[in-house]
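Yeah, one chain of the complex is gone here, protein chain that is, but the others are all in their spots.
And now, chain A:
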Amino acid sequence: MATSNDRTRTTTLVVDDDRIIKTIHSKLLSKLGIENQVAANEKKAVDLHCSGKKFDLIVMDRDMPIMNGIEATRELRALGIRSIIVGVSTRSLEQEIQEFMDAGLDDYQEKPLTSSKVISILHKINHNS
């Protein structure tokens, strides 16, 4: 079970171009005591990592304008980023989810996230570490 201390130490990057989702996800994580930063698109997320920033958890949207979440996940993995990456999208077709998973995700959740979905992600992180 994640304690509030574990949560505070879990730094998170929310990557989404949808401002409604960004606002909701950021607030949800803060409310659960998880420090988080927002990147408005996948390019910014890659740039942040190139400049040396590191996060424990990355919440990656699938459909974004520049290279989309699938490409961005591949690029982050190619850079050697080993953070837990959770893909999010409103898509529910198995094939679409699998394509995203294959890019290097640790987990996939349908948008929008809820507190129970975030808690289940944290459980997985704590089991893996």
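Just so we're on the same page, contacts are C-beta pairs under 8 Å (C-beta built on N, C-alpha and C of every residue); 3 or more make two chains touch, one makes a residue touch a chain; residues count from 1.
In this section, contacts and distances are computed from a predicted model.
Chemist: Of the candidate names "IBH1-like N-terminal domain-containing protein", "Replication factor C subunit 1", "3-isopropylmalate dehydratase" or "Histidine-containing phosphotransfer protein", which one corresponds to the UniProt protein name of the undepicted chain?
Modeler: Listed in its UniProt record, the absent chain's protein name reads "Histidine-containing phosphotransfer protein".
Chemist: Where the complex has a chain not shown, which of A:R19, A:K53, A:R82 or A:H123 is the residue touching it?
Modeler: Touching the chain that is not displayed is residue A:R19.
Chemist: Write the list of chain A residues that the hidden chain touches.
Modeler: The list for chain A reads 18-21, 23-24, 27-28, 31, 63, 90, 111-112, 114-115.
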